[in-house]
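Yeah, one chain of the complex is gone here, protein chain that is, but the others are all in their spots.
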Amino acid sequence: MRIETLVPTVARVEEIRQETPDIRSLRLVFEDEDFKSDFAFKPGQFCLISVLGVGEAVFCIASPPQWEDFIEVSVKEVGKVTSAIHDLEIGAKVGFRGPYGNWFPFEENFGRSIVFVGGGIGLAPLRPLIWQTLSKRDRFRDVYLIYGARSVADLVYKDDLKEWSSRDDIRFTKTVDPGGEDETWDGEVGLVPQILEKVSPPSDSVLITCGPPIMIKFVLLSANKLGFRPGDVITTLEMKMKCGVGTCGRCNIGNKYVCRHGPVFTLEEMEKLPNEF
Amino acid sequence: MKTIEDILRLIEDWQGKGYTVVAPVRSEGLVSFEVLRAPSQIDFDHVLTVNTLKDVTLPRCETLFKYDVEKASIEPSWEASQPIVVFGSRPCDAAAVTILDSILMGEVTDSRYARRRENMIVVTLACSQADEACFCTSMGYGPHDPTGSDIIGLPSKGGYVFRVVSQKGKDFASKVGLELDEGRADPEPELKRRITTDGIKAWLDENFESPKWEKVSENCVSCGACYYLCPTCHCFDIADEAGASRGVRMRIWDCCSFAGFTKMAAHQPRVGKHRRYRQRIMHKFKYTVDNIGKTACVGDGRCIRYCPYGVDITEVLEALRE
Partner (left out) sequence: MRSEQEAQLRRRVSQLLEDGTLKVVLGYASGFKGTRPLFVQDTRHVDRLVWNEACEANLTGYLLREPLKEMLDAGNRIGLVVKGCDMRAVNVLIQEGQVDRSKIYLIGMVCEGVRDGSDFSLKCRNCRVQIPEGCDETIGTHTELERLEGNPLEDILKVKAMDLAERWAYWKQELSRCIKCYACRQACPMCYCQECITEKSRPQWIEKAPTLSGNIAYHFIRAIHLAGRCVSCGECSRACPMDIPVDMLTRFVAATIEEEFGYIAGEDVNAKPFLGTYRQDDPEDFIR
């Protein structure tokens, strides 16, 4: 039983994968057996990872709930805490708080087609949902995945990508930005929103997207162009967070706290938010 | 009716019974809530303390846990708190406690805040005077308003008449043998500052974007005085105060007027002081109303009293709605 809202539990770094030159994935195992057995989350939720003495930062949980013994987070080196995480070695201990926030709809979309659109490290929040969707594949109609990065070197989860490419129950299109291709590249070359329009999935599908803000902006425009309903277009928002539970007061967009009412929002909900994100 | 001497004897008695008493103490020009050493320290003559009951419930900084990097240990830090009697808070400060309760013990419970609140009894001394910054009546409260108090002492002929307000107050009174008073209270003081809040929420609902935000925030220099002294502002930061291998993680007051408040490594969603000031007004008069059904302002007037550059919240609200 944890007695404090803001006090983390200890997790051990069990595995480190260098995804790209500046992105690492960490596999974490909780030390506390009770915490470990009680732990449950849904794709889309996030957590806070602490490097003790440095601080805490927010990450989405990047592994699906059915991988029960551990969780994974992917960390791009951008600031103080993320740099400290990049310096960690296998066996290091970190603090973990979570899961926090809302999650992607799942059962609600049974019987429909799903379109995943990811860019760069933005595949991280989608990854657990993709695996979850594939684990209940018969409950969905078509499943599309469009994923791109600046260059071949910037593509994350290369093993996952390989598996998804080889499966015939997911229509996977990969792309890199023009100039980001190399001689071995067998995917598309072009920006993610353009590829989305080219693939042109049926507009009665649910579209779930995550990536850099500029990509999301254009994906939303493309989704609109393709005729998707704003209520069927889903993304996650990122704001500076400290507490994760809606009390520290800094992640609000209007009266919504991204940590508590989000991070998952539909385009329909986003259209009602003031323009401050 | 209880005279000041009666009251001092009561406080001494409570202290003797193991209660920590927090009360207004004057030190040079400043009156602030402090843990009382002796009842004679209490100041009865001030309008309002500089600090608020946040110093008891959500202090300016507190240790959340201690850590040891080598041992990878995280040890929550909590000093079991004795029951605290807050004596001599004003009605506005007591009312503010109910707002923080709704926010920090509502949909999500802040465990530290909640434990402090459980242990806290609020014995208010209602106001016999108001200054030019006071505007509690405009916010729906008043100089003798009992909201948030467990027991309230109303000024009466140079002393106070004590009334029970809450069950907690009733229990406390019977536990310490506090006799309640019959007798009439003096009339409430008149407040010079008065605005109507009609239409403010409606204006804020419609005007996230308005050139008025720049105008009303002109004088603001983006310090945190109004926030830190506000009885309802509750935003905080979490930071490690580190030694090389051991240290503490702290919760520290933070403030939406600081530019770094929302700044991320790659993105700053709130650029410009007028947008930061807008957040302050929106948070108090719209977002909190949307989320808990109350305005996060009790009209205590500290932000007006202590703003070094004369930003005046009642004037701002009127200018916005105008």
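For clarity, chains are labelled A and B in written order, and residue numbers in each chain start from 1.
Quick note on the criterion: a residue touches a chain if its C-beta (ideal position, glycine included) is under 8 Å from a C-beta of that chain, and two chains touch if they have at least 3 such contacts.
The shown structure was predicted, so the numbers you read here are calculated from the model rather than taken from an experiment.
Undergrad: Which of these, B:L53, B:V69, B:L104 or B:A225, touches the one chain of the complex that we don't see?
TA: Checking the options B:L53, B:V69, B:L104 or B:A225, the one contacting the hidden chain is B:A225.
Undergrad: Touch as defined at the start, partner being the missing chain; which of B:H234, B:H274 or B:R321 qualifies?
TA: Looking across B:H234, B:H274 or B:R321, the contact with the absent chain belongs to B:H274.
Undergrad: Among B:R60, B:K157 or B:H267, which residue is in touch with the absent chain?
TA: B:R60
Undergrad: Which listed residue, B:G158, B:G183, B:G199 or B:G260, touches the chain dropped from view?
TA: B:G260
Undergrad: Touching the hidden chain in the full complex, which residues of chain B are there? Just list them.
TA: 28-30, 50, 60-61, 132-133, 214, 218-219, 221-225, 227-229, 237, 239, 241-242, 250, 252-253, 255, 258, 260, 272-274, 304-310, 312
Heads up, the rule we're going with is that only the chains that are shown with their structure count from here on.
Undergrad: Go ahead and note the Å separation of the Cα centroids belonging to chain A and chain B.
TA: 39
Undergrad: Taking the touch rule as given, give the residues of chain A at its contact with chain B in the complex, in rising order.
TA: 3-10, 31, 50, 52-56, 78-79, 82, 93, 95, 213, 238-240, 242-243, 245-255, 260, 274-277
Undergrad: Any idea which chain B residues touch chain A in the complex?
TA: 64-65, 67-69, 72-74, 76, 78, 103-104, 107-112, 208-209, 234-240, 242-245, 247, 249, 251, 254, 256, 261-267, 269-270, 275, 279, 282-283, 286-287, 290-291
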